[in-house]
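Here is the structure we will look at, set down as structure tokens.
Taken from a larger complex, these chains appear in their original positions, while the remainder are omitted.
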Amino acid sequence: MFIKNAWYVAGWSSEFGDELRRVTMLNEHLVMYRTSSGDVVALEDRCPHRLLPLSKGKRMGDDIQCGYHGMTFNCSGACVRIPGQDNVPSTAYVNTFTVVERNQIVFVWMGDPCHADESKLFDMPELSDANWHAHQGDALHLQANYLNVAENLVDPAHVSFVHPTTLGNAASENVPVHVDTKGDVLVAWRWIRDAEAVGFFKKFGGFTSNVDRWHYYYLHLPSIAVIDFGSADTTAKIAEKERDKGVRIFALHFLTPVNEHYTIDRWMHIRNAAIGDDTASEQMDAMFRIAFNEDKEILEAIEEQERLPQKRKPIRLAIDKGPAVYRRRIRDLLEQETTEDLGEPLHPTFVHH
Amino acid sequence: MFIKNAWYVAGWSSEFGDELRRVTMLNEHLVMYRTSSGDVVALEDRCPHRLLPLSKGKRMGDDIQCGYHGMTFNCSGACVRIPGQDNVPSTAYVNTFTVVERNQIVFVWMGDPCHADESKLFDMPELSDANWHAHQGDALHLQANYLNVAENLVDPAHVSFVHPTTLGNAASENVPVHVDTKGDVLVAWRWIRDAEAVGFFKKFGGFTSNVDRWHYYYLHLPSIAVIDFGSADTTAKIAEKERDKGVRIFALHFLTPVNEHYTIDRWMHIRNAAIGDDTASEQMDAMFRIAFNEDKEILEAIEEQERLPQKRKPIRLAIDKGPAVYRRRIRDLLEQETTEDLGEPLHPTFVHH
């Protein structure tokens, strides 16, 4: 039920150091650490002998020694020592995962390392452009399936009802949503012209008269969302492509499915205003925390409800265009992985020492 | 495993006001509230779109607006608004349940509203008779199947052992129990003549010399019990039908099965003494709380034990007459519901707007 051949975020770069850290993604346990060369590595967190998580062991240089009987693995997953015997059998290894760090974010390719494709790594120019201020926020933990969380991030229609005091207001309740697809990115968007500013932009942009407001929800399959939203004074009459002229914010959501019922949403934001202003970043964090906890409450309630026996099929509405396209694309990707059998490496992923 | 075509208590009238309240009965989630006309209504607590409980939404007049995308339902269960679209499909509705309030108690008919039968509502004249003092007590939450809780309420034999300091004493240990059935009411009873008063009546009736004591356990199928118990000075030599001459108390138990392993017992009491005396009500509450928690401890321990694998069939005793008749009647009612297929409404229960 997970797409394995994709990059998932294990954390911000600052979260990884010398110590062994257990990270769970797609129902698999990984042990991750930063080697002496500065690279972050990820191994299967399970000793092949008695199954103890290697994260319970200790580092010996760049290797890990199991905490039970001392079997030692290098960061390619090869066993380099078995106390009490000289030969190392070919079955003595742990799987490894490809890790790439970019823009201070640690990505892991959860499928076969042979197919790890850096061209598919998420990036956007604003992440490394001095005219924009990027700020890493929190990890929101949701007891919810990642598909429901992702669906919520390609669904502009919920904003008026879930976030009435922060990101939305009544003016947008009936405004229709457009949906389009470009390769592995879906986009759902709408403009609300000549309406009162929402709470977020009253507080942050300082708008007191009517604004033109936009919401563009980009969903990079399978689980990274960029929400481009902003406001500009209605009298400025900006065109759709001139969004940089207004106060423009990108909210990024990196969803990591922990297991079927648990998702971590690591979020950050990028803005074209208040560059270098840490107080503004903190205020924005505070506003986002309120809004994202509103999502969390809804999504966790739905998760519980979905686990009950269902007597009727859910109904579909006009506003479901974005989520419906998303679900279809995910189904296609899952089917493709099954038929191409890329999900599991056929051979150990290291050369034996 | 539940009898659907019956009235169950959702709470005392004082518990229902403007706010949306989630109530779970027979493993179904309801959202309940009091409309502007003063009526309490109950709807299926599940939006047909993305399944969010409607109780997470908000009231718009007498309607409920879903907290996720704003679908709005009136108190007949009909959808009156879908933001972003004009047409309302026929599948856009929620089920409703028939609610009746009587004697300051809110009853819900959990079966098909077409079969809701007010003639089957529980009532007794003492609930609205100025010569009697009625007092609503607490909701006792038990991690136990309702059949075990109900069985305990048609079982006078447990009183000597479970409640030795409050409702029973050793004098009644070997007194035989009579059982009879009148329509949908079972009754199990016994008299203990010329014996020491039990703790409850020493404290409440002030008896110091020997009394005649009675216990009548009336069980209104499927899950409402009235325990008529009292004491009179033995020298008064009262007949069985003259119980009003003694200190007489009715303890009422309205059992609501929440799910297979969880039951709420809302209890109240009615008495022919200390009319209008609130201190006496409080003292009685305190004594009942002790006694009912003794039941709770036993019933929850049995629930745990019943979940274990069983190597031997439980044995039946002479004192099981009441419980045995009760179980048989419940089995008959369940079978009747299955064969008559009254359990589920065949069609939506509202006329589309």
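The letters A and B name the chains in turn, as written, and every chain counts its residues from 1.
We adopt the following convention: a contact is a pair of C-beta atoms (placed from the backbone, for glycine too) under 8 Å apart; a residue touches a chain by one contact, two chains touch by 3 or more.
Everything numeric here is computed off the predicted structure, so don't read it as measured data.
Total copies of the shared sequence across the full complex, per this structure file: 3, with 2 shown.
Everything below uses one rule, namely that only the chains that are shown with their structure count from here on.
Contacts from subunit A toward subunit B in the complex involve residues 157-158, 160-162, 173-177, 297-298, 301-302, 305-306, 308, 310, 312, 314-319. Those residues of subunit B that touch subunit A in the complex are listed here as 29, 46, 48-53, 56, 65-71, 82-85, 89, 91-92.
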